[in-house]
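The structure that follows is given in the form of structure tokens.
Only a single protein chain was left out; the remaining protein chains are all shown in position.
Take a look at chain A:
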């Protein structure tokens, strides 16, 4: 526990990195809000329960969006909670619209913003008709990328736009169509229609981004891996590739692999009991 790296960081930085203060503030806030109820069974017990739930990832249930978004751990816990609660919907095979998924999200977080869900849907649908139905797994993985790495993705989008409009002096070709986001991800070798941006250039910019980024971002090695497979790609193509990548999913650690998505024996047992 008292590893040297931990002690190497100056105090504030350490606190910030581990988001200790966030949890402390939240804990005290919760305490204040429910002091009548909590005073009945003791403050010590309250803190125990609180941090236990933080560890288990249940602390984000039915909390406001600002809290859920506050730390990566919260976000991951939320994703996991969403998966566990609504896995059965996916198992049932229902295809739902973006609005309905948003509704389900709202069951867990009443003020979850619609924009995030919309962005996630865009990844799945490649910015096509937004009323299309999506499968649970598609949506979930896209949503994971969008939600967990939202700030990172914003920066990526900015970079992409820059590349498209040719602001980067290193650009070789500047392909343009009216909108930067196309439906199909150009297959390798389909160089007839220049869409999106060049992968290698893109990869370089992203590397720089990851280095200086404060927020969490996907492991740079894996990003590089994604980008090395193709010559050109569009923004949404890139995101879709991210969402489908096993390695990134595992690095996040919130959701199981795609193949195991519908399996949760512990929960199934519980369900049988009900």
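Miscellaneous remarks
Everything that follows uses one rule, which is that contacts are C-beta pairs under 8 Å (C-beta built on N, C-alpha and C of every residue); 3 or more make two chains touch, one makes a residue touch a chain; residues count from 1.
By definition in this document, contacts and distances are computed from a predicted model.
Hidden from the displayed complex is a chain whose UniProt protein name, among "Aminotransferase class I/classII large domain-containing protein", "Leucine-rich repeat-containing protein 49", "Proteasome subunit beta" or "Actin-related protein 2/3 complex subunit 4", is "Leucine-rich repeat-containing protein 49". Chain A meets the missing chain through residues 11-12, 15, 21, 24-26, 28-30, 32-34, 37-38, 41, 46, 49-50, 52-53, 56, 58-59, 61-62, 64, 81, 84-89, 92, 94-97, 99-100, 103-104, 106-107, 110-111, 267, 270-271, 274.
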